[in-house]
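Missing here: one protein chain of the complex. Every other protein chain is in place.
This part shows subunit A:
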Amino acid sequence: MSSFRRAQQWATFSRVWHLIDLKWQNPYESAILIKKYLTGLWKPIFHPLNNCGDHVVVINSKEIALPGDEWYRRAYFHHRTYAGAKSWTLAWELHEADDTLIVQKAVYFALDKNLLRRQHMARLHIFPDEKIPPGIAANITNQIRPLRPVPTKYEEIPKEKQAQFPQLFDFPKDYVQGSNLWGKPDPERKAQPIRYPYKPFGHEP
């Protein structure tokens, strides 16, 4: 075996570090993509029993986008094993408490339910913004293309360009512009604090 071939084989069994930017991405759609790299499904040598998964570094998990009113509809169940200690935390509350938990849970749900699941999760590194520790950033060699293009907000467009847009109709008087409360059943409700690691407050025993 030539030295080149030997290095090729090493590369086969090494773990690659991938980077994915989840800005304005649906975490539940992206989780299926992340799963492909975490479990090694993208390699021709894949086998469900061989541990050939890679590392995935997720950035901008704070800026994920859930479709529709899912921020106010999706509930995360938690039970602390005490009597009556069950709780349902809405997605927007969970996201305010910890920016990485929704992505983490989406990937955890997407992974197969087997003994390798926790090992795969250990290779997922989630960061709420673009700051990555230099020790991790040095390993990254590949970037995964996000599923959707990132849309530009109307507010982010410079004023000169905004003025050039034709105004086709007038908004009704009671229309609230730029509201991010679409679909929120109770706009005055504030996020409840949760414990970290994820232990929402329920009825104490």
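Just so we're on the same page, contacts are C-beta pairs under 8 Å (C-beta built on N, C-alpha and C of every residue); 3 or more make two chains touch, one makes a residue touch a chain; residues count from 1.
By definition in this document, contacts and distances are computed from a predicted model.
Note on the omitted subunit: UniProt lists it as "39S ribosomal protein L20, mitochondrial", one of the names in "AP-1 complex subunit sigma-1", "39S ribosomal protein L20, mitochondrial", "Histone acetyltransferase" or "ER membrane protein complex subunit 1". Of the listed positions A:K43, A:K86, A:R117 or A:K184, the one in contact with the omitted chain in the full complex is A:K43. For subunit A, the list of residues touching the undisplayed chain reads 41-48.
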